[in-house]
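What you see is the complex with one protein chain gone and the rest in place.
Order of writing sets the labels: A, B and C. Residues in every chain begin at 1.
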Amino acid sequence: MAVFDLILGLLLVILVRKCLSITDMFGAVISFMAFGLLMAVAWVRLEAPDIALAEAAIGSGLTGALLFSTLGRLPHSETRQPLVPRGSGSGPGYWLVTGFWWAAAMVLIATFVFSFQELQTPGLGGPLQERLAESGVLNPVTAVLLNFRSLDTLMEIAVLLAAVVVAWSMGYVDWPARQTIPSPLLPGVVRLLTPVFLLVAFSLLWRGSHAPGGAFPGGAVLAASGILLLLSGMTVQISPRGMSWLRWVLSAGLLVFVLAGVSLMAAGFGFLVYPEQWAGNLILLIEASAGVSIGAMLLALYVGGEPDMAPSQPNNPVSRPQ
Amino acid sequence: MTGYYLILAVVILAMAFHGLMVRANLLRKLMALNIFTSAVFLFLVTLARMAEPLDPIPHAMVLTGIVVTVSTTAVGLALLVRLYRRSGSLTLDSSNDD
Amino acid sequence: MSSATDMFGAALAVVGVLFFLAGTLGLLRFPDIYTRIHALTKADNLGLGLICLGAAVQSGSLMTALKLLLIWILVLVAAATGASLIAQTAHGRGIPPWTRQE
Partner (left out) sequence: MTTLYLVLVGVLMGNIAVGLLRILRGPTAADRIQAGQLFGTVTVAILLLLAIILEKPIYFDVALVFALLSVLAVVAFVTRSWPHPDAKDQDEQRD
């Protein structure tokens, strides 16, 4: 196993180095995605299946699609530009700063090696196991996310929603997206794969209560399915009514979460303090709405702006030139 | 074994920080930022693995962190595309300013 | 530990990894993109199929075996789609196929 760790670490370091220093931007993006893949292997090695699932769905799938689509929006010449602008990247100042940071990093490494090796880390695994029964779920990670520290998760969904608001406030994007489909194969395959995506997404969502999975990986798979539909050219014309519906879906996760918390407060418990007999069902409700909402939010973030449903001719949905 | 992963996390952290500071291209800076967060997560999860029994609380924190990272990246990329359309450059080099 | 099914599963995994090696060799050594697609797509997916089969033999449960079958089918679909898309687009963009030089 030690050799395995060594190779894994070496590969990770090489990939980071490649990603940050290879001139070709496609090479950098692919190295970055490979880094994500190997990080998932590292999570498996460190016995963190929940994180491995999230990394599999978000780290490699979504981020890769995001980066490739961004590269496509930039002209080709930009993807091969030199690593550092003229005038920097050489000279004593550069090497002084870099040398300083590397020396600081080495000191940090030495400190960590010597302190953490001796540190006793009892962790909270024991107390968590004792109280797991009253959380309403069997998977400890879900118990932490949606019961013991549900406020953090609430804030996280708020952050996602805020990100969508930021993206939408930057302006409209083409809708439906302009593109040429290289082959009729793609829509056919996507039509076949979409049910599988939905099945996996909802099974991940459902099993979050008793096994690794839950709202984040489920939502991410849902978003990936939507991205695949967009990429294969299957878009829908969004009407004004559809837009308001979309806004509700986007905010559903946060709304249900806050409503649950407030109504628990009104019923005499604390904010998001679940009574033991309802805990399981409440968590399921919150998780389901959060999962669908996270999927929609990640998809909205991929689209990168508010879908443009303004004046398009009925027969000829011309997209607005950018 | 866990000590090894701690060192690995710090090495990756330092490399990513170096990239974040030195590279001018904003797309590369965003990737460096992503790697940086991955290194932090690796550190946390390794600490969780060292605890006895396994500590799931850092796992939950990291899960939250991954989602926040992806939303940050998406917003950063959207900003980047806008910046490019506005200024024709992917860097924040002051000589390129309008 | 070393029951017959375990041995059989391990043998399948070994053969699968050999196919991976062949595919990677092709990716590295073949002269142009079309030949590399050909090497990578076929060899790697056969290798993965063998590894899936080996894992299924070892797991001994029908659910796991079906899951492994699904994994293999998904990777096959992804690889076939990807290979076809890349080759068609490369051809459309005018990347010339390699021909043997004199």
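Note that in this section a residue touches a chain if its C-beta (ideal position, glycine included) is under 8 Å from a C-beta of that chain, and two chains touch if they have at least 3 such contacts.
Every value quoted in this text rests on a predicted model; they were computed, and no experiment measured them.
Here the chain not displayed is in touch, across the complete complex, with A, C. Residue-wise, the contact with the chain that is not shown comes from A:M33, picked out of A:L20, A:M33, A:I109 or A:L128.
By the touch criterion stated above, the residues of chain A touching the omitted chain are 1, 3-4, 7-8, 11, 14-15, 18, 22, 24, 26-27, 30-31, 33-34, 37-38, 40-41, 44-45, 47, 49, 52-53, 56-57, 60-62, 64-65, 68-72, 75-77, 79-80, 179, 181-182, 186, 189, 193, 196-197, 200, 204, 211-213, 217, 221, 224, 227-228, 231-232. Even with one chain removed from view, chain C keeps its contact list with that chain: residues 1-2, 6, 9-10, 13-14, 16-17, 20-21, 23-24, 27-28, 33, 36-37, 40-41, 44-45, 47-48, 51-52, 55, 58-59, 64, 67-68, 70-72, 74-75, 77-79, 81-82, 85-86, 89-90, 93-95.
In the analysis below, only the chains that are shown with their structure count from here on.
Per-chain CA centroids place chain A at a distance of 28 Å from chain C. Distance between chain centres (mean CA atoms), chain B to chain C: 32 Å. Each chain gets a centre from the mean of its Cα atoms; for chain A and chain B, those two points are 13 Å apart. Listed for chain B are no residues, as none touches two or more other chains. Those residues of chain A lying in contact with chain C across their complex are 182-183, 185-186, 189, 192-193, 196. Across the complex, chain B meets chain A through its residues 1, 3-8, 10-19, 21-25, 27-28, 31-32, 34-35, 38, 41-42, 45-57, 59-64, 66-68, 70-75, 77-82, 84-85, 90-91, 93.
Chain C contributes residues 70, 74, 77, 81, 84-85, 88-89, 92 to its touches with chain A in the complex.
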